[in-house]
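Heads up, one of the protein chains got dropped from this complex, but the rest are sitting where they should.
For chain A:
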Amino acid sequence: MDQDHKKLKESPFPCEGLEKVLSFIDSHKDRSSASLVCKDWYDAERWTRSKLFIGNCYSVSPEIVARRFPKIKSVRLKGKPRFSDFNLLPQDWGANVHAWLVMFAKVYPSLEELRLKRMTVSDESLDLLARSFPGFKALSLSSCDGFTDEGLKAIATHCRTLTELDIADSVTVDIGGGWLSCFPEGFASLEILNFASLQCEVSFDALERLVSRCRALRVLKVNESINLEQLQRLLVQVPHLTGLGTGSFMQELTPRQYEGVQSAFSNCKNLQVLSGLWDATSLYLPLVYGACASLTFLNLSEADLRSGELAKFLPHCTSLRRLWVIDTVGDKGLEAVGLSCPLLEELRVFPIDPYDLDNRQGVTEVGFLAVSRGCPNLNYVLYFCRKMTNDAVATIVQNCPDFTHFRLCIMNPGEPDHLTNEPMDEAFGAVSKTCTKLRRLSVSGLLTDMAFEYIGKFAKNLETLSVAFAGSSDRGMQCVLEGCPKLRKLEIRDCLFGNAALLSGLDKYETMRSLWMSACNLTIKGCRLLAKEMPRLNVEVIQDEWSDETHANKVYVYRSLAGPRQDAPPFVLTLGGEDI
């Protein structure tokens, strides 16, 4: 017994064995836990990590990363706070990827994948990327900006082993389409190509040749410049696609052309994801029916269909798990969803008229209720509406208790329950109480502190909370900070929470990724106090036309190992013990 005990102490688990075991662990959370066990495990983990995930590019520096992880092949990097999607962040705020690329080029020459979200990527950076990594395979730019076709040309020209080019949602202005023609004639490795959000004309000829060469192509999402006839010619080359983003449906087809397109779609037996469909009307929408039997994700967020059109479409999509639509389908359209999509897990309803200029009805609690009755597996919802009631939401979560993501946007700020005229507190109370797996919540409508008391009391798995035009006192924010142990991201705009609320989270912010507060009741003094008490937080005040010497209109707080930003523009004030 003694001898065994001694043996255990003298010969720890051999590190090659440990490294072998750890190399099977993919999840960065698990790897983080492993690295905390002891020094040997920390070392084994750092030598075997090949995938890097950095949720906030400013939480750490390229140098720190390079020192710790010697063998990275894949990087996922996120930059700006989410509210930058809605123009709340000035231009040139930061999150420029260049410094990271310079480091990657030096330390990770075998880099294969780079996935960026909300970062600024210049043409110079894309050029550096294209030239620095001979085995580079996958580039994904989600909600990024800063590049033009020059950068894409560099990628197309120099990345010989590229398998994925995905430019989802990225904002580009005045971009040309010449980049597509830069893929060399011998280049044939592409498996995923998505340029749906680029406003440019590409050479169809070049695209057709590219598609015909790339036999392993499984996802193709073209942009609006590609018409139906051209799409048919592409589909004929790659009927085995699993993901398709069509071009524009605005084209007059002869009966013969119609048949040709229809036949091409019918031959796509493996389609799981369908999107695009710009300007699809009831006349041409049926063209795609033949491709929809195995569809699991249907993205109609660019096609303003009406209820009847949706009702005719859905019965062809018997395997549907995710559906995105525009609210032109109305409550009636959502009733059809409830009837036709029993396997549905995710629903997103986007507004055609967010600024209420045309007095469109959109959807109400009626549609949401109908979906909840027919789709018990619903776990993700994003719902834009003008009217909602507490009772409806309570019933909805009774029908669908498995929500992990509940994002309800009642578009008029401070709108009460439209039947009782009461605040929407009970609605979100019901969500918090009933949906025990809830990880992400966006609240809206007229809300008092009561709503936040509910959230703090019941939403114990909540990780992300978005709040706008809500609350009655500092206590609201305090309830959330004190009550939600797993909170990682808190974004607040146009609420009356002030310094007391901010400072009540002193101990909390280091356990979170970030806090955003804009148009609230914070002062520079209060932010300075936070910065002084918590030196490992970066407390940044973004100065804009609504700020002055006392009022802090836009505040971004995040934990960081890298200290204050070195690249902060003049309008970003980093607060510290002494201001930087």
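Assume a contact is a pair of C-beta atoms (placed from the backbone, for glycine too) under 8 Å apart; a residue touches a chain by one contact, two chains touch by 3 or more; residues count from 1.
One rule holds in what follows: contacts and distances are computed from a predicted model.
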Self-check item: From "UTP4 small subunit processome component", "Auxin-responsive protein", "RALBP1 associated Eps domain containing 2" or "EF-hand domain-containing protein", the hidden chain's UniProt protein name
Solution: "Auxin-responsive protein"
Quiz prompt | Touch criterion as defined above, residue of A:41, A:284, A:380 or A:469 at the omitted chain | solution = A:469
Practice problem: Determine which one of A:212, A:242, A:257 or A:521 touches the chain that has been left out. | Solution: A:521
Practice problem: Kindly note down the residues of chain A that lie in touch with the hidden chain. | Solution: 83, 85-88, 143, 169, 171, 173-174, 197, 224, 278, 301-302, 304, 326, 350-357, 359, 384, 409, 411-416, 418, 446, 466, 468-469, 493-496, 498, 519-521, 546, 551, 553
